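Of the protein chains in this complex, all but one are displayed in their positions.
First chain written, first letter: the chains are A and B, and each begins at residue 1.
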Amino acid sequence: MESIDIPSIVLGGLAYGMLLFIVSVGLSVTMGLMGFVNLAHGAFAMIGGYVVVTLMGGLGANFFLALLAAFVLVALVSVVFERLLYAPLYRADELSQVLLTIGLVFMMIATVTFFWGTEPKTIRLPSYLAGPMDLGFTSFPAYRIFMIGVGAAMIVALWLGFERTTIGAQIRAAVDNRRMAQSLGINVDRLFTMTFALGSGLAAMGGGLGIEIIGLNPQYALNYLVFFLIVVAVGGLGSIRGTFLAALVIGMFDFAGKRLYPEAGAFFIYAITIAVLLWRPQGLFGRR
Amino acid sequence: MTGPVLEAKGVCKNFGALEVSRNIDFRLAAGERHALIGPNGAGKTTFVNLMTGALTPSRGQVILHGEDITALAQAQRVKRGIVRTFQITALFRGLTVLENLYVAVAERTGAATGLWRPAGYRRDVIDQSLRLLEIFQLQDDAHKPIRELPYGRQRLVEIALALALEPSVLLLDEPAAGVPSAESHIILDVIDGLPADIAVLIIEHDMDVVFRFAERITVLVSGAILVQGSPDEIANNAEVRAVYLGEAAHG
Partner (left out) sequence: MTVAEAAATALATRHRVRPLEALPWVLAVAAFFALPEYLAVGTQILILVLFALSLDLVLGYAGIVTLGHAAFFGTGAYAVGLLSAHLDWHEPITGLIVAAAAAALVGLVSGWVLLRTHGLTLLMLTMATMTLLHELANEQENLTGGFDGLPVEIDPVLGLLRFSPLTYSGQYLYALGLLFLMFLVVRRVVYSPFGHSLTGIRENILRMHAVGAPVRQRLVTVYTISAAIAGVAGGLFAQVNAYITLDVLSLERAATALIVLILGGHGRLYGAFVGAALYMILEDELAKEFPEFWQFGLGLVLVLIALFAREGLTGLFAQAAERFRKRARS
């Protein structure tokens, strides 16, 4: 067994947590806004990953441009999905929403398998992100440091957007009390479409960013779905702060757990999740 | 028995910093006809929720037939005779009217715990359900699912379901809400005809109904009781006129 390297476990867990946050935050806000059970969110992240792989592999595109393209493309596609398929079921029961979105997951997995095959995909990172980085007290993969930086920048940006802009205020009002927001003249449907696009785009970016950390294959959409949902449920629907905290805690625990007790796997995470949800069914920072 | 059948002693309810019920003292005598009025948001439905156990008071006691029921769950309170209806119709929409009544009667008679013998063998439950249909003149709708029923008829089923439980205390939360005025007399007639031994608390906005029906009236404002008294006392109370009736005149 390798020696226990606390700093590298903390940094690795942090990077993983940031990734979970970037993918999950959109799901949290859209679920908080509409109470829509969107099991296809992980599939959007997966599609983003494949866009990045294709642009970088086939067309030799720059990593960051590829990420941006994944964001834009998936955001646009998600709007079409939202208007055509999700909108008719806003007032339907959970079961309909579960069926619709599981159906979409299957369709997306099949599409991805058809075009890209079942084998895992990798990307060639820019050289400055590829190697280890010397931090003085420990040496650590540069990409994970980068991931932490991106995550931190993202939470700051989202925080400012949420707290300081009119749209952010409208979203907060609508999550808080949709009917009240509507009666104040806020167009909640349009707000939701925008948020949905933003959240799906972020997930797509997370899909691209995560290739180096959690890999990419067609089963991604199902395998990581439970994880994204857990982050959202534990953090509390519609709470950016809660999602961030839950992503970090779950990321850390999972990473450390797998490093220190590989045979126990993700057992801890599920035990903790069940405990948290029983203690606070609405999640750590959820309402009601 | 001379004591009240239902009593609230210093009942308070907070949601965080928000006080929705403040120190409510309330008594309902056997067979009494009592109206609870107050402007929107006064906490009338909250009061019903506190009495029936949908909510637990933050402080205070709820006493039914001399027994402290504050800690009891809804189902246990229903078994002890306190039953409510809902302001927003809450029925089993996919089931027929007769099946709706069967559900309620089966709970009261204890038939509902039966896991093995078919529901259809409980002829007693079916017969009691039929009798309720008759009382509410719903026979011709017996086979219709609730969702295909006009709203006024749904409101009748709403009360029939409560009566199926043979309550000693009945809380009616705006029974005629949303019913076209041409049909509301049917519901009011039903309420007038309720068995005399049931204590009834009715929440109602229509003052004609309140003054026709109630022997006593409680006025609730901002979660606290403003005043209680006979219809005459309430009608002549300056404070009530200022706070409530004045508002109702232009609302």
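Convention: a contact is a pair of C-beta atoms (placed from the backbone, for glycine too) under 8 Å apart; a residue touches a chain by one contact, two chains touch by 3 or more.
Please read these numbers as outputs of a predicted model, since none were measured by experiment.
> The complex has one chain that is not drawn here; which of the drawn chains does it touch?
Output: missing chain touches A, B.
> Looking at A:30, A:97 or A:170, which makes contact with the chain not pictured?
A:97
> Tell me which residue among B:106, B:149, B:187 or B:202 touches the hidden chain in the full complex.
The missing chain is touched by B:106.
> Determine which one of A:64, A:128 or A:270 touches the chain that has been left out.
Hidden-chain contact among the options goes to A:270.
> Using the definition of touch stated at the top, determine which of B:9, B:27, B:79 or B:241 touches the missing chain.
For the chain that is not drawn, the touching residue is B:79.
> Looking beyond the chains shown, say which of B:5, B:42, B:133 or B:210 touches the absent one.
B:133
> Which positions on subunit A touch the chain that was left off?
Touching the missing chain: residues 31, 35, 37, 85, 88-89, 92-100, 102-111, 113-114, 222, 225-226, 229-230, 233, 237, 263-267, 270-271, 273-274, 277-278, 281-282.
> Since one chain has been left out of the picture, which residues of subunit B touch it in the full complex?
Touching the missing chain: residues 52, 54, 73-75, 77-79, 83-84, 86, 90-99, 102-104, 106-108, 111-123, 125-127, 129-130, 133-134, 139-143, 161, 164-165.
Keep this in mind: only the chains that are shown with their structure count from here on.
> Between subunit A and subunit B, what is the gap in Å from one C-alpha centre to the other?
Comparing mean C-alpha positions, subunit B is 47 Å from subunit A.
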